[in-house]
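What follows is a set of notes on a single structure, which appears directly below.
Up next is subunit A:
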Amino acid sequence: MTQPVFIALQTTDTGRSIVDAIVADNPLAQAVEYPAMVKIDSPGRLVVKRGSVEERLGRRWDVQEIHLDLISLAGNIDETDEEFSLQWRKA
Partner candidate 1 sequence: MQVDIKTSDIRPIRQTFSQVARRIGGDKPASRYQEATLNLQAETNFHYRPLWQPEFELYDKGRTAIVMADWYAFKDPRHYYYGAYTTARARQQEGADKQFEFAEKRNVLGSLEAATAESLRQVLVPLRHYEWGANMNNTYCAAYGWGTALTQACTFAAMDRLGIAQYISRIGLLLDGNVGSGLEAAKREWLEDPAWQGVRRVMENLFVTKDVFEVLLAQNLVFDGLVYPLVHRHYEQSIDLRAGQALAMLTTFISDWYDETSRWVDATVKTAADESAANKELLSQWYGAHRDEMVRALEPLATLALGTDTGASALHQVRGELDARAAKLGIKV
Partner candidate 2 sequence: MTATTAARPAKRLGIKEKYALMTRGLGWDTTYQAMDDVFPYDKFEGIVIHDWDKWEDPFRLTMDSYWKYQGEKEKKLYAIIDAFQQNNAQFNIVDPRYINTVKLFLTGVTPLEYAAHRGFALAGRNFRGTGTRIACQMQSIDELRHAQTQFHTISHYNKYFQGLHDATYMHDRVWYLSVPKSYFEDAMTAGPFEFVTAISFSFEYVLTNLLFMPFMSGAAYNGDMATVTFGFSAQSDESRHMTLGLEVVKFLLEQDPANVPIVQKWVDKWFWRGYRLLALVSMMMDYMLPKRVMSWAEAWEMYFEKNGGALFEDLARYGIRMPKHYEVSIKEKHRLSHETWNVFNNYGHAAAFNVWMPRPEEMDWLSEKYPATFDKYYRPRFEWYAEQEQAGKRWFNNTLPMLCQVCQIPMFFTEPDDPTQICYRESSYHGMKMHFCSDGCKNVFDNEPEKYIQAWLPVHQIYQGNCFPEGTDPTVPGFNPLVEVLKYYHFQLGADGGEFNTSPDRANWEKWTGQDLSAAPQAKAA
Partner candidate 3 sequence: MAVIALKPGYTATPKDAEDKFHGNRLLYLGWDQHLLFCAPFCVPVPAAMPFGALVKEVLPGVFGSHPDFAQIDWSKVEWKDSGKPFKPDFDKSLADNGLVHKSALRFRTPGLNGIAGSCS
């Protein structure tokens, strides 16, 4: 079984765009809303793509800006100029 990674984001304006981008780019991702936050689980891997977020925001978005809306996460992180990803290594 592929274990889930997750990311939790604040429900701010930017946060919502990031959530939308994640849901669009990760077909297996499941978003659940809690008071003031959204938690997204995804089996094995989850990626946040700069381009997809920028499309939804209509402005430049640096991957490191994710820090402004991030609440929590689980998984091994990789961060490049283009994307931010979480994954568990396959056994």
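Here is how the candidates were picked: all candidates are chains of the complex that A comes from, given by their letters.
Keep this in mind: a contact is a pair of C-beta atoms (placed from the backbone, for glycine too) under 8 Å apart; a residue touches a chain by one contact, two chains touch by 3 or more; residues count from 1.
On a predicted model such as this, the values are computed, not experimentally measured, just so you know.
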### Message
All of these sit in the same complex as subunit A, but only one touches it there. Which of 1, 2 or 3 is it?
### Response
2
### Query
For subunit A, which residues count as touching candidate 2 in their complex?
3-6, 8, 10, 34-37, 63-65, 67-74, 76-81, 88-89, 91
